[in-house]
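Omission of a single protein chain aside, the complex is shown with its protein chains in their original locations.
Read from first to last, the chains carry the letters A and B; within each, the first residue is number 1.
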Amino acid sequence: MTRAAEHSHALAPAPRRKQRRPLTPKLKAGLCILGIYVLMGVFGPMLLPFDPDKSDILSRLQAPSAQHWLGTDQLGRDFLIRLLFAIRIDLPVAFAASFVPMIIGTALGAIAGYYGRLTDTIVSRAADLVQAFPVYVFLLVLVFAMGSGATSFIIAASAIAWVGYARLTRGEVLRLREMEFVAAARVTGLPESRILLTHVLPNALPQTVIYFMSDVVMMVLVLSSLSFLGVGIQPPTAEWGRMIAEGQPFLRSHWWLAAAPGLMVMVFGIGLSMIGDGLDEWYQK
Amino acid sequence: MSGLLDITNLRIDLGQARTPVSPVGPLDLTLDVGECLGIVGESGSGKSLTLKAILDVLPEGLVRGAGTLRVMEQGKWVEPAAKDLRGRKIGLISQEPGAALDPLMRVGDLIGEIVRLHSGCSRAESKTRAIDLLRQVGVPDPEKRATFWPHELSGGLKQRIVISMALACKSEILLCDEPTTALDVTIQAQIVDLLRDLQKQHGLGIIFVTHDLALIRQIADRICIMYAGLIVETGPSAEIFKAPQHPYTRALLAALPDIEASSGNLQPIEGTPPNPTDFSVGCRFAARCALATEACRAARPLLEKTERGTMVACFHAGVAP
Partner (left out) sequence: MNAWLKVENLSVDFPVGGTRRAPVLLRALRSVSLEVPKGTVFGVVGESGCGKSTLARVLSGLTAPTGGEVSLEGVPLGMHRSSIQRRRVQMVFQDPGSSLNPAMTVRTMLSQLLRFHQIVPKDRIEDRCRELMTQVNMPTDALDRKPGNLSGGQRQRIAIARALALEPEILIADEPTAALDVSVQASVLNLLQGLIRDLGMTMIFISHDMAVVRRICDHVAVMYLGRIVEIGKTEHVFTDPRHPYTNALMAAVPRLNPVPAGEYQMLKAEQPSPLANISGCAFRGRCPKAGSICATQNPDLAGKNQLVACHFPKGGTDA
């Protein structure tokens, strides 16, 4: 047998299709919603000639008009600009409050799942401990102890939310650890830490990203709830949950003061859920 | 020999494709009483789908697009619905015998239940019949094995149990979908022996699907070679192995290591089989065929009789490569 007689194997045209898989409709819709929110948050307030925090008691509770498209609130501030300004608070805070625990949880879960033994025991017990408390009580205690505000909210949320990421990643890593490509990487002599980082974790990340999306939704809701209760973002800063609380007394006469921020939260939640679902479909394609 | 099963023009279509796509067919199959028909092909050739289409258990997204399926019933050809065939006239032996066995029933009860269903006999009688059946399929110590749970049995024994269940259904046709692929070679030999015995004793008609040419040589009386959803060569097994006519059949044999030979070149087949969505109007093997000409790419050759009693779908059938 001569080597020349052997043919070079042309790659099948079939899998060539598209190296980049097309986005699913759900993913597209979700990304659109997120994009619109970001655009509204960045540029919206610039287009309106109002100060969102400056009150003007004389023009309070005005109905929608050519000047104030959504009217004014109980302190006479333009309602639309407050609604848009809140994006600048709610989105970054919610993302940060999901991102920080994602990093912490993924790292802890990966180490626990891959190395097992003592690390696993410690991480798992710590996770059990956190989960044993009712979430809101725990959050309220933490925020109360550190004082209200965005930073303390992010710290408090991270202290709780890492558990979900850690459990998820630990499970994925436990599964992936037994896969043959990990054994193959060991045979090539790569150190364990590098195998974990370059071979195991990248395969666990899709699940994490999907979870992250639903977690951001969760965090917007939690932030709004805390603000509603008065321990989240402090006035006069515009924040949806706070705005719902402030609009509550005027539900009968000015229903939109509570409904509009609620709607903002809801649509945002739907958008992110669609991104999460869409990513799931997209990965599985 | 008398006919048992007759399939004409069978086609399997992709469910919701905009332009019609048929991964398998059209193809014709016949099976006689006491005959073993072997269907051999590589993965993706549609050999397993063909079996599934007969019983109408195609995977999601695939439908039987066309074709008539007739079986011999008391001397007359009838065209029954697939659901009336499953578990009655036709039994299925799959690659994974575990899937066919209810994990929550003891082996004896599994078979006994089928016996009762088909003969309406009493519980006690069905038990002895079940043990009888186990003995027939060569299960050692059948009284004891009847009390086992499926998970307590080895792959070979599980496969025997599935075969005995088909016997309990009084099936006349056994569809075997790679029944020995998951088994060791010594156990495979035992199962093949068993199937041959049953074929002779009960006049069972067997359709045996496998990727293993040497195995099909051992068991089948007649074989079909499938490529990309079509039968490219069919006829008596001995004839085809003696003088294969289709370039694909020849290529397969040239690629197969034989236990008798320790040297000589193995000839791989270049390229890969086409995807169903890329099927051309011409011969589907043309892209990988050394003999292919313009004619092969322009039109698809149909199965035609040769003087050896086989049928070949090739414009260059019999031409030495």
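Here is the rule we go by: a contact is a pair of C-beta atoms (placed from the backbone, for glycine too) under 8 Å apart; a residue touches a chain by one contact, two chains touch by 3 or more.
Just so we're clear, the structure is a prediction, and the values are computed from it rather than from any experiment.
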Given B:Gly15, B:Gly61, B:Pro268 or B:Gly309, the one touching the chain that is not displayed: B:Pro268
Residue among B:Asp6, B:Glu113, B:Asp212 or B:Glu239 touching the omitted chain: B:Asp212
Interface with the unshown chain - residue positions in subunit A: 1, 3, 6-12, 15-16, 19, 179-181, 183-190, 194, 198-199, 202-203
Missing-partner contacts on subunit B, residue numbers: 42-43, 140, 154, 156-157, 184-190, 192-193, 211-215, 217-218, 241, 251-263, 265-269, 272
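The rule is short, and it goes like this: only the chains that are shown with their structure count from here on.
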Euclidean distance of C-alpha centroids - subunit A vs subunit B, Å: 52
